[in-house]
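For this depiction, one protein chain was excluded, whereas all remaining protein chains were kept in their positions.
Chains here go by letter, A, B, C, D and E, matching the order in which they are written, and residues are numbered from 1 within each.
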């Protein structure tokens, strides 16, 4: 019975269980990542596993129905390298709109999109804005990778296929992580400089290919990666999201 | 090492492994099902699990790269019932086109779509036809649920949430099957009559809602379901697909 | 007066006559074929004439308003050969949606699409499904060419520009049939093998060009073609459709 | 043989005949009208028959391949009245683009769109402009109804379901014209005033419904209608178009 | 205060002023031109300035809210020459639809599109027709350049970058007109012939490039251009439009 209570993932539960969650909380949670090359040491589904590790905990914490969503996201930035799948932004947007429309029909009123891939952000914001206008639902976005970066800013930087990406996969699907193969990181300083440039809020370039940042496809330090920190990161990020989302929804309700 | 050889699922393998498969076989396999209510006894991801059970074996048998694809398919037919997600056909088509375009860029020349959900068929055919015209790749479709129905025609009929759907889930994720809760099947004869009507090739209605067939959302007999038959079904259907696909590709090559 | 009663074709009748039919039966019939090369012996409008021959009789039999619809269908499969016109599937779908929307506004509640061209099927199913969801109308599809193939299975196979296609044109526009020019059929056995392959329900390729089946653009036997059988085929197929459609609509109504 | 030479209508001729015309002239002719209520005395296909009567002659005169095109056009203006079908402008445009693309693939270099329905004009111009940009073909538009109005300006005005519309139908499908039923024309002066207003080139309203012009759906005088003038109108308009089109193409070629 | 009363341009006025105009008249005015090369003597914004000069006066005369609208229009015809911007027709249409939808939400019931660029006409008519169907608003189009041509038919012809285009810019932004640089007009007779051909209502080509008319990009006589005539032209065209629009709206209201 406890098992049942702690599973909120639509794919794994039956119709009556899904309906009960929706009736209780009117909240759905849409996890989104990416399928893309992550060097020789992490699986191509890294972003998917990272967000699923966190989203499962968040869905229990918020009592929301966790929806299965496309593993693949928007990542033209990695598209020249085999192992990467990418969607056009309009495809991704329509996918998000259709998924949300399906559950709005069954009573969902609050939608939390929980993301582990920067390339999805423009499309998520676009779709969420459409959903609010068309259906009057409330949309909140949680950028899990930024939260991780913030919580661990003293220990690690957010780099592609670096420690902050290895940790949640290690927590969720440890058998897929092959740290011993991580022998070809790109030079750190140059990579970091370009990465910072494109993440500026004020004046920023749109880069076309990850190799403009990292010629080998990834960069970063993995020395802090271990099982304990893996579990801890997933716990801390999930807890932070649960609290922040509750705060935001509470604030919005006060405002009506 | 053998372990490595038998995993062809892009989500779980690293970039160099994925690239190696594509370079060897130029074949990708796209598994597609649906997320929809399957009564009180089967998970809402039943069609997804059914196709994954089979597609994993097929990908090893054909040495093709197995792509992660949307769990959700096209199923307006189940959309009024909570627990169901559905995509517009154009969304599904664009998803298939984008996914295929990603790997064609990396050298894929043959695309096998392997399906366990009738509602996806029109969109799959549409997309596959576009892919052939635009990229000159070869597309083959395998309808796994029809193959199962054919192989087991003496034992079971293809009914929604009946034995032929329970078996592959039992093989793949046994902990998600709750046969003891299957207490409310819809009346069989009336359901079968409507189901046959809509599956006719000559004159057929387009039904709007599963409840026109089965008021409780499902029907069928589950008495033959057991673990051994579950494993056997997955083995037989996979083997049948591997052989048929090899035959079709061989025939097409002869024709050039 | 009898003349008036037996003409249900919107193109040929006046506004008050069209309105009267709609008010009586709320049924419209949409005939659809294709414009494509049919060898040196049949007109490029063969599929259009075949379906019009049958649809005129069906419209009288069911008292439905027969709508003029695009002669052209979806046939990328024949598109490399001059004499063929083809629409993108989305164009065809929108055409069907707009046509239906026009008459739904005037009271149509039942829509029968009657088809003589396999390439249209995915688009028809797609559009019909949209119409049911959006307007709540009832859609039934009649595949006239499959019905002909079934009724004449002891005498002829359904082959491109073969007897089953020559017959309805001969019945409807005899002056356009030039059997004496039919001197270059493609080899039968190889053509039949490929045709069967692509029509399989379980594992099937999507072929890109008719010449993968028939290098000369057509194949089949014409020896059974004569005027009497031509008339008979049109009568039998029409009668079969009228009965089957009545049965289906009756069954659907019982179900409400 | 003469018969063969005088039939340029793709629907009625065989593949080798169609190919021969295209190879000779590289010219296709696309006839377009509308399906809409035309009072109690003219068939709903009036605009289609009018343009076909003229286009057949033009196609022989210019040795162009006459394509079958949608009977239905863009006529929201008549859409509230049963007997009318209308397409969205984008559907019509895509139809024209797809039809032209089909034959451009087979060598068409010049496209003549020949029109008998004002409501189609914006969409025709739009599509023709796209075709020129995308394929480098030459597009010429002939507005047959304006040419008729100009040639007969001393005898009749261009009014909906009036003499200039009755005449070409009488020439082409005389059995469909029922002049004796034409008992309810709308008041002429008010109708003419509104019709002139909307046809102004400088300041003009977009009217939503034909009944803003003619409460009974049509207006005009039919007293000049007879068989001889019917034949004559079709001859004169066709001849005028043949000459004008030859002049335009000649002028365009001089300019290269 | 008079100043305030005479400014109806949304860009320049505050929210309460804009709202007051809408509440009074329910009329919005959408001015549209083009950004395109106009030879060495006129600014690339010529069509924009021409229509703004007139639209400002018209907005005061009709007490309508003058909306800022895209400077750029639809002009593939000039697109090969630097200095030209052009929109796809669908982009322009959506822009017009969105702009109108914004103000319809705030109470606009009448929409006047006032145009100085022939290339926009098909798209304007298309969009206006959609607006009427979807929202039930009244749309009137004023073709300012044709009105100028009509009023000044004894003095000047409407030619690209000729006197009728120089005059309104001279009235509105005199510092941008450099008549002394106008040293390379294209040969007049040939240009006029082609221009007349494409403007025919009966049989007309769609030209792809202005250089088919004027190899140097422009033609026409500028000898009549002076400051006084500039002011006069703007006054006369504006007054003519104000009167004609009032007449049309009055006539439409009578008709309800």
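Operating definition for what follows: a residue touches a chain if its C-beta (ideal position, glycine included) is under 8 Å from a C-beta of that chain, and two chains touch if they have at least 3 such contacts.
All values reported here derive from a predicted model rather than from experimental measurement.
Note on the chain not shown: across the whole complex it touches A, E. Touch with the chain that is not drawn comes from one residue among E:48, E:138 or E:229, which is E:48. Set against the missing chain, the residues E:29, E:87, E:145 or E:234 yield one that touches it, E:87.
When you scan A:55, A:147 or A:210 for touch with the missing chain, the hit is A:147. Although one chain is hidden here, its contacts on subunit E can still be listed: residues 10-16, 18-19, 22, 35, 37-45, 48, 67-72, 79-88, 90-91, 94-95, 98-99, 102-103, 105-107, 173, 176, 178, 181, 217. Summarising the interface, subunit A meets the missing chain with residues 76, 89-90, 121-123, 125-126, 128-130, 132-133, 136, 138-143, 146-147, 150, 193-194, 197, 201-206, 208, 212, 241, 244-245, 248, 251-252, 255.
As a working rule, only the chains that are shown with their structure count from here on.
Interface of subunit A with subunit B: the two copies contact each other largely through the same residue positions, with over half of all numbers used appearing on both sides. Between subunit A and subunit E the CA-based rotation angle works out to 120°, given as a multiple of 5. One inter-chain figure worth recording: subunit A and subunit C are separated by 49 Å, centre to centre, where each centre is the mean of the chain's CA atoms.
With centres defined as mean CA coordinates, subunit C is found 30 Å away from subunit B.
Residue positions of subunit D with contacts to 2 or more other chains are 90.
Taken pair by pair, the chains that touch are A-B, B-C, C-D, D-E.
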